[in-house]
Structure formats: structure tokens, C-alpha cells
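Complex shown without one protein chain; remaining protein chains in place.
== chain A ==
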Amino acid sequence: MSERKPLLEVDNVTLRFGGVVALDKVDFTLYEGEILGLIGPNGAGKTTCFNAMTGVYMPTDGAIRFRGQQISGKKRHKITKMGIARTFQNIRLFPEMTALENVQVGADAHNRGSVPSAMLRLPRFWQEERRGIKRAEELLEFVGIKGRTHELARNLPYGDQRRLEIARALATDPTLLCLDEPAAGFNPAEKVALLELIRKIRDSGVTVLLIEHDMRLVMGVTDRIVVLEFGKKIAEGTPAEVRDNPKVVAAYLGVPDAA
């Protein structure tokens, strides 16, 4: 692993909500082209970390840099435009839009035409609209739900909704895709299919950050893993290293109080 280019640097980030320290000097780097797993027991601060990266929360202390650019404090939609996209732990699609329209919203992120071009149906409008639909159709095929193109998001089966969220996020043309427990509620067969999809996404040139509970899934797909517990980073390394780390074992299985 020579010449790794850092894509996202989480630099000593602390996040406090009142007296609660949700993240405590968390520090790790994400390199271009890798799949990084972010794991930890419930309440360890994984989703909080995600939220800080996508502009939902502003770190109390420390900095988050994306391709060397400071992102804390930037507007959320600007961060998305810079190339960070995400899915949600609890699916948050636009329920009354079709699958295609959901993905189009993501594709719109890079469209420049606004009210005048839409109102007057200028050539730019048609051009962007056509391009958006084409891209959305490609992505629906890519994640494997092409047959659902014109169905309302709310009517899709659970697994397809998760896939649709990934397609919508990919439509914003990200360099970094953050997946927040994408396998939650999946059966083993669906998990295997998801694993393949995540690899396919990485192979298409997108760096992936993955929050996941299922250890087997995480171990199987990630290049490196960062482990959080009570808002602190307790381990970092390859899946094999992390698995053998006594601190990680303790965090997941618990240790006697005397220790």
C-alpha cells in the first residue's frame, strides 16, 4: 500500500452535546480507493461521526478535511457537491416520489439550470433533464432495481429501498460514499448481494466508508477498520489486526470489572 492519497482526514474531532461527549478526539484518515469500516458497539458515536462529516453537526473541536479542504462549517448541500454522499440508518427516501425521481434529485445536485431555464424550457433544461434521467436509469440498473423505476419509493420492498438510497447517493457523483448500516434487517443472502454491490461501487472508483454491526460483513469487505467505543477510537488496522485486538474483543464481549 504505497503512495496512499488521503481523501478524508478526521483530525482530533471532539463533539459535545451539553455535557455529553459524543466524540472524543477521534482521529483517522480515509485513503482514496479503499473501503473503510467504522465499527463499535451501540452508542459508540459512529453515526455522530458520519453526521459530523456530512455537515449535520459541527465539531466542537478539531477539523475534518476532505481532499485537504476544511469541511466543518460548510453548508450541507455544498459538502454533497464537494463529493461526499451518504445513506441513512433509518431509510429516508422521498416516499411519494418514484424510484426514478428519487435518484433524479441526487443527480440534480450538479445541474446548474434553475428557475429561469425550467420556466422557459430553455435548451439547458432539456439537456440536463435528459442527462439526469439517463444517469438515474443507469444507477437503478447498477444497484439492481431497474424493474422498479416507476414505482413509488414507499411501495418498494425494504431491501430495494436500501438499494434505492445507495443509487440516490451515487447520483450526486461522490468520491466518498458513506453507508450507514446498509445491511440492517437483511437476510444472509441479501447481505452477500450487498457485499458484491459495495465492492462494485469501490471498483467504479468510489471510496467507501461503511458503518456496520455485522462483523462478518465488515471483515469480509473492508480493507481497514476503525473501532470506536464511547466516542473514542480504540483500535485501527486491517480486519485481522482488529479482530485480534484485545481492546476490541473486550468492547464487544465485555470484560470483568476487575480488569
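As a convention for this text, a residue touches a chain if its C-beta (ideal position, glycine included) is under 8 Å from a C-beta of that chain, and two chains touch if they have at least 3 such contacts; residues count from 1.
Everything below uses one rule, namely that contacts and distances are computed from a predicted model.
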Looking at what's absent rather than what's present, what does UniProt name the missing chain, "Multicomponent Na+:H+ antiporter subunit A", "SusC/RagA family TonB-linked outer membrane protein", "Phytanoyl-CoA dioxygenase (PhyH)" or "Branched-chain amino acid ABC transporter permease"? "Branched-chain amino acid ABC transporter permease"
Give the residue, chosen from A:T48, A:S72, A:T172 or A:T207, that touches the chain omitted from the document. A:T172
Identified contact with the non-displayed chain, of A:T54, A:Q161, A:T207 or A:T222: A:T54
Among A:T80, A:T207 or A:T222, which one touches the chain that has been omitted from the display? A:T80
Residues from chain A at the interface with the omitted partner, ascending: 54-56, 75-77, 80-81, 85-86, 88, 92-97, 101, 104-106, 108-111, 113-115, 118-121, 125, 128-129, 132, 148-152, 154-155, 168-169, 172
